[in-house]
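Heads up, one of the protein chains got dropped from this complex, but the rest are sitting where they should.
And then chain A:
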């Protein structure tokens, strides 16, 4: 575990390996050329980690692509400036052919989504040896051995077996490790990492970040890291360049930036970052009655196979989960991807078949026909993660917000118009935006539209499934504020599904931690986040990056037992977790007896 202070390269006289000067990149748009990066300059010193930080549209990824010679052709091009390697090699304006030598040998890059970066029909071993042979890094006979060494280098378990596996057989974290191995195959001087951990769970993110640091120590590789996450910046960077709208806002050593940001934008950005343990107090909700009462909820998906396409096994996505939410209260469901938290949200809205009992505002949903469900649906609505995907691109937003009212026949004609206009104002938009299409709005505005649509029926409960995860931090804070305000004024209850502990800390009254389809710990926000009792919760919390460079994060706690799998053969089911109360309202699963997965 290295604090930034111990990063190699610090303290030595800085030796630049890459110099960017006056870089300007233009992108062709229907309205003419538009600069996406303007007059950007920085130097990358040997062995250090430089972070390009900024929100979406800040030009940070474009800069990385320009360095790699991967700008989308012919829409984007470098119009001015230079990108020079240490030996004076100029990269700007180089041909594709000349770039091939530079890539992999001198600079390589890893991307956000390792699944799409790997070829799905080639084994890991072949993809590694291909890179080695393409760049003449070794002879054909040596290649398999070198590939194995590379996989060991990135600390993959069972390296020999992985060589013969295909990308889909590996987990997200392992895939990113393979990508790093491929990137480092030819020992480049510079590694560009574009949001390398954004698609990964926090625990896996912590492991991958640690790996990058370890490799950097061993090989002295210089890292240019592109990220929007100030927690990752604090943990990884020696120096930071904060970008906004294609321009450099501030460049500073990481400690100076976090301690005393000089520009207002950097300050704003840092202030907007949600921090664990710094959440405002929340008013105590009225716990005398429950608006959501879920008991013994189970969701299983059949897995078919064989010649007769019969059900061979079942995915136990949710297994015997019970919880309650009071009016005006927020219950957060948290866990790693695949733990079943989103499935619970879908079950509540009747989008997946389920067993057990779900009561919304006292009304039982089990066994009802679609027609019988319709009145209950008015009380529960959902806001999804990606506002772009949950809005119909071919319908004006005004009509989309009006739809729930039409479907439930609650308003028509001018009354409908008035209600929609009121909803638009309610979420901080103006009614004159009603006639526009979704693509004309920013991500934050689109999420406001989705919230307006969810509010149209005056529901008592809103299921927010990762509703702010896709938004930039500053926008995230605004949307969270809106949700909080609505909760106070309307007495809304939220079921807030998220993987982001810091966000949960901001919004939740109570937290339920899920693993493999079951709740392993539940209690008030203070109980679960400040005083976690279950090993799984502790491990999750230990992995959260802290946006403070002074903070030295202890190593991520090891996982207890195996990873486990929610897939069980027909007739078998996982052992039910037995919750017991260790403090008033704080329930924890008993330590699990080890079982064969």
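Here, a contact is a pair of C-beta atoms (placed from the backbone, for glycine too) under 8 Å apart; a residue touches a chain by one contact, two chains touch by 3 or more; residues count from 1.
Everything that follows uses one rule, which is that contacts and distances are computed from a predicted model.
Peer 1: One chain is missing here; what is its name in UniProt, given the choices "ECF RNA polymerase sigma factor SigD", "AzlD domain-containing protein", "Peptide/nickel transport system permease protein" or "Heme exporter protein D"?
Peer 2: Options "ECF RNA polymerase sigma factor SigD", "AzlD domain-containing protein", "Peptide/nickel transport system permease protein" or "Heme exporter protein D" considered; the missing chain's recorded name is "Peptide/nickel transport system permease protein".
Peer 1: Write down which of A:144, A:350, A:491 or A:564 is the residue touching the left-out chain.
Peer 2: Selected residue, touching the omitted chain: A:350.
Peer 1: Which residue, A:40, A:279, A:391 or A:543, contacts the hidden chain when the whole complex is considered?
Peer 2: A:391
Peer 1: Tell me which residue among A:407, A:570 or A:583 touches the hidden chain in the full complex.
Peer 2: Touches the omitted chain: A:407.
Peer 1: Pick out the residues on chain A that sit against the missing chain.
Peer 2: Within chain A, the residues touching the omitted chain are 30-31, 349-351, 370, 373-374, 377-378, 381-382, 384, 386, 389-396, 403-404, 407-408, 433, 435-437, 439-442, 445, 453.
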